[in-house]
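Before any comments, here is the structure.
Presenting chain A:
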Amino acid sequence: MMLPMMMVVWRLTPTDGSRLMVQIVFVVAAVMAVVGALGVIGSRNPVHAALFLLQTLFGVALLFLLQEAHFLAAVQFIVYAGAIAILFLFVIMLLGVDKTEDLEVEPIAHQRFLAPVLGVALASMLFSVFLVSSDILGGSPQFDSERTLDSGITDIERLGRVLFSDHAFAVEITAALLTIAVVGAVALTRSNKSKVKMTSDE
Partner candidate 1 sequence: MIDLLAFARPPIDWHAAAPELTLLACGALLTLVDIVWLERAKAVSATLASFSLLAAMVPVVTLAVDGTDRAMFGGAYTVDDFSLVMKAVFLLTAYVVVLLSTDYIAKGDFWESEYYQMLLSAVLGMLVMTSARDLVTIFIALELLSIPAYLMATWHKVDLRSNEAGLKYYLMGVFASAVLLYGMSLLYGVSGSTMLSDINATISNSQAEGLLAVVVLGLIFVVVGFGFKVSAFPFHMWAPDAYEGAPTPVTAFLSVASKAAGFVALLSLVFVGFWDRSDVYQPLLWLLSAASMTGGNLMALRQTNAVRMLAYSGVAQAGYMLAPLAVAGESSATADDALSSVVTYLAIYAAMNLGAFAVIIAVARRTSSAEIDSYKGLFRYAPVLTVAMTVFLMALAGIPPFGGWFAKFEIVLALLSPGTAWGVVLGGVVGLNSVIALYYYARIASYMWVEAPPDNVQSSSPIKVPASVSAALILTGLVTLAFGIVPQWVGHFTDVSLL
Partner candidate 2 sequence: MTDFLTDWGLTLVTFAPLLGALIMMTVPAGKTHTHRLVALFASLAALVVGALLLVDFNYGDAGILQYVVDRSWIDVINSRYILGIDGISLPLLALTLVVVPLCVVYSWDHIPHPGNPKAFLSLILILETGMIGTFVAQDLILFFVFFEVVLLPMFFMIGVWGGENRRYASIKFFLFTLFGSALMLLSFLALYFLSSDPITGDPLRTFDMRVLSDVAGAGILGVTQVWIFAGMFIGFGVKVPMFPFHTWLPDAHTEAPTVGSVILAAVLLKLGTYGFVRIAVPMLPEGAEVWMPWIGLLAVIGIIYGALGCLAQTDMKRLIAFSSVAHMGFVMLGVATLTDFGVNAAIFGMVAHGIITGMLFFLAGSVKERYHTLEIKRLGGLLVQAPRMGWLLGFVSMASLGLPGLAGFWGEFPAILSAYSPADGLPVGVFRVYMVVAAVGTVLAAGYLLWLLQRTAMGSPKPEFADNDEIVDVTPTEWIAWLPLLIGIVLFGVMPGLIFRVTDPAVLTVLTEFLG
């Protein structure tokens, strides 16, 4: 996957002296991401796996930064690295780190056979999407010129403007969504006033 990605980066970056720097950062970030990904599947200790995941996420965030997707990079840091990976760790700790799992059991029938098949299928699909779209991405920009980024303002600022003008309603209503989610979660997790009784079949 790395080669085509590199091609894309190559085509999208401006052709001046900074290209070399960009390439160096890209290679570092990509190696970071891929090594992290391999570490996730490779490590036997779940905590290590989670930490490797963190590394991958950081690498991807760097890649985003490289493409001037500042907002996406920030979200990658805050949401994935900051919240989700921590949640993983939290769950791992909760379930017990030292528990060894019986690897002989297949929770889903034929999963050992299905996994590589589906994996290859997915990979080839991604690759074909890439092949189909590479000439679009590499070719002349097909969106009208007004929509292309001008270097004057960052995408974070742009996003802020859009959110509080075009999508102001959606943003405001999200407040209600978050509030009610908190209320509901609290109500659901608090033990009932009366005694909790389980039905007989469990």
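Basis for inclusion: all candidates are chains of the complex that A comes from, given by their letters.
Everything below uses one rule, namely that contacts are C-beta pairs under 8 Å (C-beta built on N, C-alpha and C of every residue); 3 or more make two chains touch, one makes a residue touch a chain; residues count from 1.
What you are looking at is a predicted structure, and each value in this text was computed from that prediction instead of being measured.
**Student:** Quickly now, which of 1 or 2 touches chain A in the complex? Give its number.
**Tutor:** Every other option belongs but stays apart; chain A touches 1.
**Student:** In the complex of these two chains, what residues of chain A are touching candidate 1?
**Tutor:** So the residues of chain A in touch with candidate 1 come to 132-133, 136, 142-143, 147, 152-153, 157, 161, 164-170, 173-174, 176-177, 179-181, 183-185, 187-188, 190, 192, 194, 196-199, 201-202.
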